[in-house]
Structure formats: structure tokens, C-alpha cells
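Of the protein chains in this complex, one is absent; all others appear in place.
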Amino acid sequence: MSTLQDFGQYETAWCPGCGNFAILQAVKKALVASGLSPHQLLFVSGIGQAAKTPHYLNANVFNGLHGRALPLATGAKLSNPALTVIVESGDGCNYGEGGNHFLAAIRRNINLTMLVHNNQVYGLTKGQASPTSQKGFVTKAQPGGVLAQPFSPLAVAVAMRAGFVARSFSGYEEHVTAMVTQAIAHQGFSLVDILHPCVSFNKLNTFTWYKERCEKLPDDYSPTDWEAAMKTAVKWGDTIPIGLIYKNEQPPYEENFPVLKKGPLAKQGVDKKALQDIFSRYL
Amino acid sequence: MSTLQDFGQYETAWCPGCGNFAILQAVKKALVASGLSPHQLLFVSGIGQAAKTPHYLNANVFNGLHGRALPLATGAKLSNPALTVIVESGDGCNYGEGGNHFLAAIRRNINLTMLVHNNQVYGLTKGQASPTSQKGFVTKAQPGGVLAQPFSPLAVAVAMRAGFVARSFSGYEEHVTAMVTQAIAHQGFSLVDILHPCVSFNKLNTFTWYKERCEKLPDDYSPTDWEAAMKTAVKWGDTIPIGLIYKNEQPPYEENFPVLKKGPLAKQGVDKKALQDIFSRYL
Amino acid sequence: MTTKTLNIVIGGEAGQGLVTIGELLAKTLVECGYEIVVTQSYQSRVRGGHNTFTIRTSNAGLAAPQETIDLLIVMNEETVRLHREELSKNGLVVTDSSIKIDAIPCLGVPYGELTSRRHENVAALGVATFLLGLDKTVPAQVLERKFGKKGAEVMAENRKALDTAYQWTSDKLAQARPEALDFLKLPETKRQSPRLILNGNEALALGALSAGVKFCSFYPMTPATSIAVTINQYAAAMGVVVEQAEDEIAAINMAIGAAFAGAPSLVTTSGGGFALMTEGISLAGMTETPVVVMLGQRPGPATGLPTRTEQGDLELVLYAGHGDFPRAILAPGSVEECFHLAGKAFELAESSQGPVFLLTDQFLADSFRAVVPFNVDELCSVQTGTDPSPAQSPYRRYALTEDGVSPRLLPGFSRHLVIADSDEHDEDGHLTEDLEVRVRMVDKRMKKYARLKNEVIPPSYLGAEDPELLLVCWGSTQGSVVEAAGALESAGRKVGVLHFAQVWPLVAQHFVEYLNRARQVVAVESNATGQFARLLERATGLQIRRQILRYDGLPITPQTILAALKI
Partner (left out) sequence: MTTKTLNIVIGGEAGQGLVTIGELLAKTLVECGYEIVVTQSYQSRVRGGHNTFTIRTSNAGLAAPQETIDLLIVMNEETVRLHREELSKNGLVVTDSSIKIDAIPCLGVPYGELTSRRHENVAALGVATFLLGLDKTVPAQVLERKFGKKGAEVMAENRKALDTAYQWTSDKLAQARPEALDFLKLPETKRQSPRLILNGNEALALGALSAGVKFCSFYPMTPATSIAVTINQYAAAMGVVVEQAEDEIAAINMAIGAAFAGAPSLVTTSGGGFALMTEGISLAGMTETPVVVMLGQRPGPATGLPTRTEQGDLELVLYAGHGDFPRAILAPGSVEECFHLAGKAFELAESSQGPVFLLTDQFLADSFRAVVPFNVDELCSVQTGTDPSPAQSPYRRYALTEDGVSPRLLPGFSRHLVIADSDEHDEDGHLTEDLEVRVRMVDKRMKKYARLKNEVIPPSYLGAEDPELLLVCWGSTQGSVVEAAGALESAGRKVGVLHFAQVWPLVAQHFVEYLNRARQVVAVESNATGQFARLLERATGLQIRRQILRYDGLPITPQTILAALKI
């Protein structure tokens, strides 16, 4: 059991008006709603504006390398499955530099919650295109506009039948809270792609732009229908669906390791009897 | 114009019975059918058994690093778009080590032909699981069987609306030839995932196993219908569809660069007048 | 002519427009004929925090930053708090009059009364123009060039802000503090013929363009991003393909592919990104593909201090890649050298058919200087590949030659087929398991060092014939070391400076005499362990016992050196 206060209140290095503030607040609320205490949590992030988030709340934190939060979190989870492990980073970090790990994490269905602050731009490095930037988006580094198709994390995740695939928008703090809470509760890999404005570098996908388009999924939407989910996942236009798009219950990866049933690896000693048996195989 | 003889006949380092032989032969036939001469072609490969293929035919070749064929090919294509660039490597190389480049190449829609020899195993390193290995597949490195879901390259490629997405099977040499020929003709990114048996390390997905399952798409199948393609792309069971699953005509990436209209970069000198103008901006 | 040197610091939060004031003032100073050295200090955030834009200026030659502050233009109170200790004896703070400062000389400007919020930075320029005694028409022209295109109205507003602030300062100081006026007034100087204002990264970009770079791949990383971004700005005009890659591994492999296909190719990155390219570097070495890597250093390990400066990646670059193969490493000491060595890097990459590195750092990357314009007609660009016409069939990409360099045909430009392989290969480029061929190929590759050594830039030496003290440095610290040496000379000591603009390969004959001759040798570097000193020891067998090392993320200044030497 915890309260909002348990997660602290810190000064941030974000720009006034940035969507990250709302996400931070929603995450704290979700942690309270999940009944988790700071010491049970491990936040793992990469590098970027979003990746600073874990520094702004009380928890165990590993702020790792740009793009490498997922494998680091995977190692930590496989070392101590009792930890609730949350990966929190930006679109560039997770879908650009870290794209290969995104695919692998989905395939493993490891029980991590992946929160992607998706502002469709590289914020911290001052405004280059990210994999989710729209075609034609003009930046200093892309003076002729972005030439590639944007990456659709949800389409790929649903195509790969990821465990839990959701989208939210920082403008709806309660919605973010709900999605994050559900994602944490989900046993297996869960992705929440959270759209949010970058007031400094993305003048195209602004708060209003998102607000006008983001639309909650209808109440009767069934996230277990893969075909419908696939169609929903690729929707991106005048309306952008937000909510739990797809869900697929499978045993999480860590349950495949009988040794992890015995608790965290750090507490498991060396079984000298077993070791002796192994040696004797080489006699 | 070329003949089969132009592409030579070499001794290989493959195991007798390996599916790579048929693919090599089919590729040569496709080159002839495409009317390409050896010097117009650049084959780029990574490292693995499949990645040796370009050494066994006459063409320009860059046999690069494990997993890095796609970016290398992208650089070459953007340097000289007149080259027909074909990427040829294994499932481990392209979907494992090189997964992030696979996503990026699709997003760019760069005009490369990507031939993946998919034997669902790491052949050259003697039989570890690859990203396409089936769940439960037992190897020396996975004594308890593979724990993750297999990667479905076609599902991801179609979900991302890749330009040309096909599957073939080395047991049907003519089919491989046809798919590769069409892929070369396609202007934009094209993927042909070619299933083939590894007689040495994959005792599960054998020639017979594939033969019993691979089924050509019906004549009336329309590869431009995305929803149908998505359903087809995820089919993997008692029947495995082979053929052109999805096609999506978009201008290829290299056409975005006006400078490439003037020919290969190697032949473009330094425009001193333009340079002088640039200098004067800093006065 | 008396010389005067002033250090002007503009400080505030990120996003407060201090870079705008700084750039306008720097331009004004240069047009008036002064020299400048800009140092930018900022944090890894987009808004807030504490940033400075520092212009050191003089009517005499200048190549180093300075630690004390003569004029401090502040956008917030915090800046005063953080820098008040650094003010020189007559140092003056210029601030908004709403900010109350005590116990130090201060000029409170009522910006709110003089102009609108949007024009406060131009007003600050007006204040500085008066304080420094500059010709008022110059900043007006500078503004004209910057805002002229935006229409007469915009221009008029800016002009008004400038004039009003200038006039206010004049009136105010006439009554109140004329002594400050004198201290800050720059001596008159000759207008020089027009000079370029470039920072290190811009100079690298222009140097690469001049040398004929045709392909540039990168993944954004401070402080290297602006090299690629600057090239991209001119990509259409100069016929270059610039590609932001999905990651650094893609960036280096793309560049290798592009170079193989004939484009002079460049990759820009910083230490962490370069670390990811290590395997690719080895590929360039093995396949003998020319590729230039420009690395903007910042403090490590890992993410470290992303926006600060350091010279900590020398050993990383020297030993990057598994296996032995030749390479060259350049390290420009000034903005001008950035331009020229960018060209040299492309030449060396092509002539040695392998990777060539250029090490810069955040300090130099962001440091604006005034540079005499380059003569376009004298600039040479690199020729890629070998003429295919005399080649025999079958063409052998890795033919064994006297000097290890084989004719490099480009694929698709003739009927000859070009085969490159990351495995050990035979002369024809196909993979081999013949272990005698292996030995010949290693020897062939290593032979290319002879050619690289022939083309080495020897270190520059400045100072007395028989110095009692020899200061050894490399890369961006040159200006500070030279200035420190000058100060020591003035104090009566015999000092020499040996600066390496190329740090690998080293040809001991070029400089060992200097090391031997000096009574004491001191290495000066921006890193924690003296990486270059170690390399010199390796190359000469001589021990360099004393080192001045700075690794707090700020550039080495003349003061750093003098203080360490306890002068």
C-alpha cells in the first residue's frame, strides 16, 4: 500500500507545458492504484527527456543507455521476478535505437510494463525526426521533411500478438492512469504507447492536434479479437484510437525457468552436491 | 542480357541436401529472367551459411558483418541507385542480429531486394535457435526447448505495409525463381522469405515438413488487399501459404533525393560556385 | 598599439535567447575587426537550468577561453550567484533593473521601459555595443542581415530597440560610472577584410563539403549532431546524401556501403555512439574501405555529461575494432584546422583505403571564431576509386602490391566485378581458409602504415630553442596551451609548445628531439588519465612524468595550466 506522497515530488528538467508532467503524475497514480510500494518497483529507462522520468519518483531506478532499457530490464526481471519492472523511455529510445529489443521483448512475452512517451520527435537532442515522426515533418536535421513511413508500434505489436497493447494520450491523465494500472496488472509483456506534445520541437503534433484526434475505444470494443485489433492498431488519421487495443493472455517468460520459482537468483547459493555430480561426468 | 553460365558455377561449403543449393540456382535463374548482367548487380550479405551465397555466383559482392547487410546495402544503393542491390542472408542474420535494420528498411521503402534463407535455425554456428525457430524446438543451446514465440517476418512486414512481401520454399525452385524475379522487378523494398531445410541442425522443419505444409496462394488472391494479406501473413500451421502475400506501390526511397537523379555520387564533383556561396553565408 | 582582452559572459536559462545575443554580439565584434573565442556551456535539457555563452574578444590574436569575467550580461539572478566570484576587478554585471544585486558593480537596465519583451535581447546588444565602445552602425548592419528578410517593420522594431538601449546606456553612464566605461572600452582596431564566423563543427562540415563528401550518415548525438545537420543544410546544393540512420551501427555500415559504391563517406558521432560502431570500424579495416569518422568528444563513461567537453576517447578510437589494421587519427587545434583536417581526413581515407578518425570535442564544436576566408580555387577534392580501364580480368580487389594498397575499382562502373569480404579473403576477395594467404593479407594491410606515416602531419612547435619547460598537447587545447606558454615567457621562463594535430600514427623522429631537449616535459590534456601522454610514451619509450589534466567537463584554459604550474 502506498500513497502519492510516497513517490515524492521533485523538480524536473522538462519544459513548461511538456506532456511528460501529466504522464509522470499518471504513473504515480497508477502505482498507488496498483498498491505497490517504492521498494518493490524497479524503473528502467534509456536516455532522452522521457527517460528522465524515473529520476522524478521514488523507486529503485536503473537509468541505462539510450535504446537499451528493455534488455537491461529483462536481465533484472530474470534475476529477481519479484520486482515489478517498468520500462520508461521515449519513442526514439525504444523504437529507434532499441528497435531490435522491442521485437525480442514481445517475442519473449516477459512480464515488463513498457511505457513509451511518444512525442514523435527526439526531444533531448533538440528536435530530430524519430521513428514515429510523420512523413514530411520538417526539422533542422530533416530540412526536406521526413522521408520514411512512420513506425507504428501498435501495428507491429499486435501483428506479433504481444500480450497487452494500449495507447493513451497525456492530455487525458485519468486515461493514462487507467492504462498504466492495467498494464502493470497484466502478467506478461505490456506496452502503453503514450502520445504527448513536445512544445519545444514538435509544432505539428501539438496538444490540440492530439486532442482533436484521440478518441477512446467504444465500451463494447473487444481487445481479444485479433483481427479487429489489427485494424484498430493501424488507424492513424482524423481519429486516433486510444485504449486497450489488444490483449493476449499467455504465461509470462520468466515462468519458464523452474529455478526462478525458488526466488531471486541473488539468494540462491551453490549446490555443492550438484556440482560434484557435474564434475563426475567429466571423469 | 545474360545466361545462366554468366553467373558461374562454384564449389560450395554447404552440406549435401541443404536447401541453399536450390535457392542459389533459383536466384541465378531469376537474374537471367530479369535480364541483368553480373556487373549491374551488387549482392550484399551478412554472415551465416545463407550469407555465403553471393560467393557462389558472379556479381559484385560485399559480404559484410553478421546482421548488417541491410544498412550496408542501403548505403550502397543511396550511393549508386543504378546498381540492382540484393541482400541475401539467413533468418538469424536478418531477423535476429539485424532486426532493427529490417524495421528501418521497410519504413524507408528503399529499393532493395531482400532474400532471407529461412531455415529456422542458426546453421553456421551449429544449431542454436534463431528468431524464427518454433517454440519448443530443442537445440544444444536450448536444451529445454525454445521459450519465445517465433518471429513472423511476414506479419511484421505486412503490418508495416512493406512494398513487396512474399514467401517461398526451396523445394519449389520455380516458385522461388518467380518470387525473386518479381521482387527484383518491384521498385521499392521487397522481401522474399524463403523457407528451406537445414539437414544438419533442424530435424523438426525438414524438407518433408515444409513440403507437406507449403501451399501456393490461389490464383484469385489479391496481394493489394491489406486486410486479407494480414490474415494470410500470420497463417502458420498445417498449411503455410507461399507466394506474393502483399504488395504496395510507393515511390522508392532513393527517389526522394534530387541529387541522385544526376547519377552515382562517385561521379559528382564539387561545385565550387555553390561552395563559394555557402562560405559567404558565414561572412 | 595597446592590446586589450575582455571576457564577456551572457548567462541565463536555456530558452532565454542568450545564444541569440551572443551570436549577434560575436558578429558585431568580428565586423568591427576584433578577434573572438566563443565558449558555450549548457546542460542536457531544453529549457531552464543554467547556460552561458561566453565571448572572449581582443584587438590582438586570440585562441583560448578565459576564466575571469569582465562583462557579465545576465538573464536571471541565478547567473549572478553562480558567477560573481569570477568577476575581474573592474568587472561589470548588466542585468534587468528588476533584479537586485548587491556589493558588486552592476548596471540595472530597465528593459521593460526601453522595449518590448521580444526585443530585450537586441536591447542587451545595444547596451553591450555602447559599453564596449563599438561603432553603433555595425550591430545595425548585423541585425539587418539577420532580420532584413523579415520585412521593414520587423527590422525597424529591432533597430529601435538597439538604438534606444544604446542611447540609454550612454546617458546613464555619462552620469553614473564613467570608470566602468573605460575599463570595458575596446581599443580601436583596423577593420579587417571580411572574415567567416564559424564554430568547429561548421568548419568540419564545410571542410568535408570542400573535400567532396558525398554521403553522410549519422545518429543524433551531442556534440556531433550539428556537423551532419550543417552538411545536410547544403546537401541539395552540393550533391550530398545525408541520412539519419536508425542507430549508430546502421550509420557506420551505411557509410561503408556508400564508400564501397564510390561516395566519399562520413559518419559523425560521439563516444557512446562510436562505441557501437566498433565492429563496423573493423569491417572498414578488413574490407579496406575508406570512411571518415568525426567524433565529438564529451565526458564519459556511458552517458556521462552529454553537453560538456573532454578529450577522453583517444584510446577508444585508437584501439576500436578487433584485430590489427591501420588507421589515422586527426585532432584539429583550432576552427581553421577543423576545416583543413576535414579535407585531410578524406584524402587519407582514400589513399590508405581504410578508416580515418577526426577527434573534436564539445568545446571546439561550439566555439565560434573569426576565420580568414578560404580560397575556393585552392581547395582540392578527393578522387574515389581507381580507373578501371587498365585493370586485368578477373579483377582482384585485394591484389598484393608493393605498398599494400590495391587498385580500388568501384562496382557497376565497368564490367569488372568487385568482391569485398569481411572474412579473411584471397586477392580476389573471396573468403579463404588458406592460412598462408591469411598471413600475406595481414602483412598487406599493415604495410599501408608506411603510406600513412609518409603523410603524417608533424606536430607544430612554438617557442624557445632550448626550453626549460615543454608543454605537450593535442587537439582543441592548443590555444590555451600556447597562451599559457606566452604568459610564462613574459614571466621570464623559456617555454615551448608541441601541439599534435595528428595523434596517430606518430613518427617519433618528428618530435622526439623536442622531448629530449626540454628540461621538463608536461602533458596537458582534458581527461582523467593522460591518454595522449601514454601514447607518446608508447611511441618514444620516454616517460612523461608530469601531466596537467582537467576532467570536470569544462575546457582547459590558460589559467588551468598556470595554476597547475603554480605561477
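As written, the chains take the letters A, B and C, and residue 1 is the first residue of each chain.
As a working rule, a residue touches a chain if its C-beta (ideal position, glycine included) is under 8 Å from a C-beta of that chain, and two chains touch if they have at least 3 such contacts.
Treat the numbers as computed from the prediction; the structure is a model and nothing was measured.
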Contact list for the unshown chain, restricted to visible chains: A, B, C
Hidden partner chain, touching residue among A:28, A:68, A:161 or A:213: A:68
Residue, one of A:18, A:47 or A:93, that touches the chain absent here: A:47
Options A:174, A:249 or A:271, residue touching the unrepresented chain: A:271
Hidden partner chain, touching residue among B:54, B:81 or B:99: B:99
Hidden partner chain, residues of chain B it touches: 13-16, 47, 49, 65-67, 96-97, 99, 122-126, 128-129, 131, 140-144, 200-201
Chain not shown, touching residues in chain A: 37-40, 42, 44, 47, 52, 55, 58-65, 68, 70-80, 82-83, 100-101, 103-104, 257-260, 262, 264-272, 274-279, 282-283
Positions on chain C where the hidden chain makes contact: 43-44, 49, 249, 271-272, 274-276, 278-279, 281-283, 285-287, 299-306, 308, 310, 312-313, 315-316, 318-325, 421-424, 433, 435-436, 438-439, 442-443, 446, 527-529, 531, 534, 537-538, 541, 543, 551-554
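Quick note on the criterion: only the chains that are shown with their structure count from here on.
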Remotest chain, chain C as reference, centres from CA atoms: B
Between chain B and chain C, centroid-to-centroid distance (C-alpha), Å: 41
Inter-centroid spacing, chain C versus chain A (mean Cα positions, whole Å): 37
Euclidean distance of C-alpha centroids - chain A vs chain B, Å: 31
Numbers and ranges of chain B residues touching at least 2 other chains: 100, 103-104
Chain C: positions in contact with at least two other chains: 236, 246-247
